[in-house]
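A single protein chain has been omitted from the complex, and every remaining protein chain is retained in its original position.
A, B and C are the chain letters, set down in written order, and residue numbers restart from 1 in every chain.
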Amino acid sequence: MSATDLRNEVSAWLAAEWDPARPTKEWLAAVVEAGWAAPRWPREWFGRGLSDELGHVVEEEFRNVGAPGTGQDRHNLYAATVLTFGGDELKRRLIGPMLRDEVSMCLLYSEPDAGSDLAAVRTRADRDGDRWIVNGQKVWTSSAATADYGMLVARTNWDVPKHRGITFFLFPMKQAGVEVRPLHQITDEAHFNEVFLTDAAVPDAHRLGDVDRGWGVLQTALAYERSVMGDRARAGRGTTGMAEMGDELVALARETGRIDDPVVRQDLARVAALRLGNGWNNQRAKAEVEQGSSSSVMSLGKLAMSRLLHESARVRTSLAGARAMLEGPDEPVGDEANFLAFNAYFTSIGGGTDQIQRTIIGERILGLPKEPEVDRDLPFSEVRRG
Amino acid sequence: MSATDLRNEVSAWLAAEWDPARPTKEWLAAVVEAGWAAPRWPREWFGRGLSDELGHVVEEEFRNVGAPGTGQDRHNLYAATVLTFGGDELKRRLIGPMLRDEVSMCLLYSEPDAGSDLAAVRTRADRDGDRWIVNGQKVWTSSAATADYGMLVARTNWDVPKHRGITFFLFPMKQAGVEVRPLHQITDEAHFNEVFLTDAAVPDAHRLGDVDRGWGVLQTALAYERSVMGDRARAGRGTTGMAEMGDELVALARETGRIDDPVVRQDLARVAALRLGNGWNNQRAKAEVEQGSSSSVMSLGKLAMSRLLHESARVRTSLAGARAMLEGPDEPVGDEANFLAFNAYFTSIGGGTDQIQRTIIGERILGLPKEPEVDRDLPFSEVRRG
Amino acid sequence: MPAFAVTPEQQDLRASVRRFLADRSPEAEVRRLSDTEQGFDPDVWKRMAGQLGLQGLGIPEEFGGAGAGHVELGIVLEEMGRALLCAPFLSTVGLAANLLLTSGDRAAQARYLPGIAEGGTVATVAVSAAGLPGAGVVARRTDDGWRLTGTEPYVLDGHVADLVLVPARTTAGVALFAVEREASGLGRTLLTTADRTRRQARLTFTDTPGAPLDGGLPAVERMLDLAAIALASEQAGGAARALEMSVGYAKTRVQFGRAIGSFQAVKHLCADLLLESESATSAARYAASAADEDAPDLPALASLVRFSCSDSFVKVAADTIQIHGGIGFTWEHPAHLYLRRARTSALLLGDPAFHRERYLRRTGV
Partner (left out) sequence: MPAFAVTPEQQDLRASVRRFLADRSPEAEVRRLSDTEQGFDPDVWKRMAGQLGLQGLGIPEEFGGAGAGHVELGIVLEEMGRALLCAPFLSTVGLAANLLLTSGDRAAQARYLPGIAEGGTVATVAVSAAGLPGAGVVARRTDDGWRLTGTEPYVLDGHVADLVLVPARTTAGVALFAVEREASGLGRTLLTTADRTRRQARLTFTDTPGAPLDGGLPAVERMLDLAAIALASEQAGGAARALEMSVGYAKTRVQFGRAIGSFQAVKHLCADLLLESESATSAARYAASAADEDAPDLPALASLVRFSCSDSFVKVAADTIQIHGGIGFTWEHPAHLYLRRARTSALLLGDPAFHRERYLRRTGV
């Protein structure tokens, strides 16, 4: 099929079907039915068997009319993981609902002892006939209270090194044995949860990938997640860059009467350069990827964002001055300065600390040698624990 | 002996002997003869067998009249090392001249492959009857061209882990087989040398400490050196701190007409705080040591000095502005800014980089655990080399 | 007395304050008081005075105090900063008692200092952040005595103070007035502080009667210098404690089979923070000793320690969260309490940029 033919077909289909007023569920069902939800996937699995390039044509046509629902072969990390690693029965039962956004999901990866060191999970799954019994604790789970399923990594073998005894499950959340407690953040919000698992069960049919081979599954799932995050980060950037100049820090400096303070002005220019620079890095990464070369710039985004967020919170605090001693709705300038200063740690800690990011950049991009890994070959039961 | 008696004795002796016009060599000879050069050492070795406390009384009396030459039991790292580890014949021959400043010395520790990792020395000493034949290369040696002796660490055993195959020698520099080449620094100066040793010889009688036990000797010598450096650093500080305010950066800011620039003023205040803070840290360290408690503050001095030097060079460069594009006597402001910016690396690299200092502070002061040491138990001949 | 020598009495003082706070101001208690309206425990306040004599430490003996110096006060404040004590100590002692002393008004001293020393009086001074003292309030003389009108937006512990000392503008310049708890026209609005361990209130004065004190602007400025040094001591203590938490966590938290403190990223950061924390301690102690010696450069020193100890404490507390990783991002972990204290205390009585500039001016630059 030529790109032009495809473009015509999608565009005609959209012309006939797309109506912004249509209820989302109904619209998604139609997209899935027509094979546009994941056009790169085989027809057997709701797709059209298109090449990656043609998949982009579909996405473009959808974007042109502002219609959602396509590109899930790239974006829906849950469905993509189940498709790649699930058994036929599981796929038949769940991929359709996942593409139609009828099941809600969460990630059960992190644990109190397994933060930066994700392979150190201690939540255990013990086989019991055709199901597994799960005991342990997960943290930093968003949407845990509402999710139907969680992508769970659990230890199934304690006698082999840590990466080789982990199994990956699509875990049913709505059962006794699952207790969800909100995690109170330093911003005084609660976007995440702790999840306590006590003799909870997951059918063996919900296993994704082989027993004890879950680390590889997790790597694939994390790669999907990173690519989704990358897309989002890029989507957030203007193309001229200059749009972001009319920036809230400048507005705040005017509002607080500090706009003529030379010290403040130096800070404003520095923050603008960080902000624009990050945008240009992202644009360049995108261009390099589109031109088929690998891009080292892409991997810098999270570290760069962390730096920008902490630095702009610092400048915002100095602009707010004494007002940053206060919080709450009566003092929005101070409140925002404090919120942003604390929330910046979400980026510098969450999803891999800045320190872990630097290790990844140093090793994967610059090719610097790894540190000695003391727990690499030890059976997990002998690995030192904090 | 009571402190008062001693004070009277020293003071009487000084009254009789001290004359600022007296030639230094002659004066030192008199001090050594009288037992004041190293008063804490036994009488047998030019001393008086005094306690540490009484030694300070002697030093105080000398200080009061401005006479040099005492306190060498604390300051003369060469003589102290020889006294501690040398054989009787060597001590008899050399300690007197050392105390009288009749022999000049240098340090043959660092090598191209053994910078931060001092135990990785590859200069070899092979036994040949009652002497050792030395081959290898040393770097960062000051005074190598004029020195009579060098304190040398060389490898004498390649089949044991690196710390356990090193021997320490008092090495005669004036011989064939010793070639000294000046090292050209980034400041365009040459305060150091490379020393090439080719079939050079050192008598076994010049060995300090046991064969293969030189690492321990080196640690003692380095501890003497650190204590000398600490004394010097403390001596350099004013007591009120405020004296250092009338600072060259402020003068330069006035001279360049930048003194009213608010951005410059913030920088000047920051540098002043670093500078005064370091002085107070040193004073506090001294007070803590004098009160008999150990002081963690002392070990911070080098890192703090590195930070101060780099930061004040940065501010100086920004004050010099375009003039810092130039060097040389026609542009002293630019020349000084460049010199100081480059020379700051002498402190942040020399004598253990800032990175090594942070490791030392983290492990020795804060008690943080060491990194895994991959070469700890390997025979040196199997240790990886760059 | 050289700047950094420590007497056995001073060591005892530190030890007994630390013991007291370990007992009376553990983290659970700090959190409990953070959620109360009043923000401190009057019983503990009483014991601080009765058992340890802390409020009266620097107050002359003739007014019921111990007549100790700023070095001793600094020791107490370092310990309070470590413990994040919730109590109106900085306001009552660092601001109000100091102002009574610098005012030279013996009648007012005799009237108010004994109450402070015995823990009966919570006091504060209506000064806000940087800027001219007295900017917010005007005093005018009436047939019925002085009346104050105006607003001070950020008054430390203004919601509970029994005694508010108010610098106010008069036709003859800034003068000082004492306003007591029940004075008419005194409005107090408790503010929502980002650091919930230390409260502030907006005070409004509407024809509020005030008793004039001696002193005027020089007394206020001298007090502000002394308060700056007190605050610096508190910050140095907070920084030292935050670093201890970081180092302790780095020794016990295991990732990749090793304590995270064995990784250079954490180890070297801790080393840098030690330099910050120790420098803050040295600076604060030097300044306290200079205050005791009435050093001529005290105004410059006060500004220098205000900005340098503020910057150090903010850096240590900020990196303490980073070192703790995920757990540091939770409300339940105390790391953020120290960052809240650090960020807020850096802005009290003039922010770091203000004090850098003021430092230069005070040194004639």
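The rule we apply is simple: a contact is a pair of C-beta atoms (placed from the backbone, for glycine too) under 8 Å apart; a residue touches a chain by one contact, two chains touch by 3 or more.
On a predicted model such as this, the values are computed, not experimentally measured, just so you know.
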Thinking of the complex as a whole, which visible chains are touched by the chain that is not shown?
A, B, C
Residue in contact with the excluded chain [from B:L222, B:L326 or B:I360]:
B:L326
Residue among A:S11, A:S143 or A:Q266 touching the omitted chain
A:Q266
If you put the missing chain back, which residues of chain A would it touch?
240-242, 245, 250, 259, 262, 265-266, 268-270, 272-273, 276-278, 280-281, 283-284, 286-288, 290-291, 296-297, 300, 303-304, 307, 355, 357-359, 361-363, 365-372
Contacts from chain C to the absent chain lie at residues 263-265, 268
Which parts of chain B face the unshown chain closely enough to count as touching?
110, 112-113, 115-117, 120, 139-140, 183-186, 188, 263, 317-318, 321-322, 324-328, 330-331, 334, 338, 341-342, 345-346, 348-350, 353-355, 358-359, 371, 373-375, 378, 383-386
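The rule we apply is simple: only the chains that are shown with their structure count from here on.
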Find the geometric centre of each of chain A and chain B from their Cα atoms only, then give the gap between the two centres in Å, rounded to an integer.
53
Nearest whole angstrom, what separates the Cα centre of chain A from the Cα centre of chain C?
43
In chain C, what residues contact two or more other chains?
258-259, 263, 266, 353
Provide the list of chain A residues touching at least two other chains, using ranges where the numbers run on.
263, 371, 374
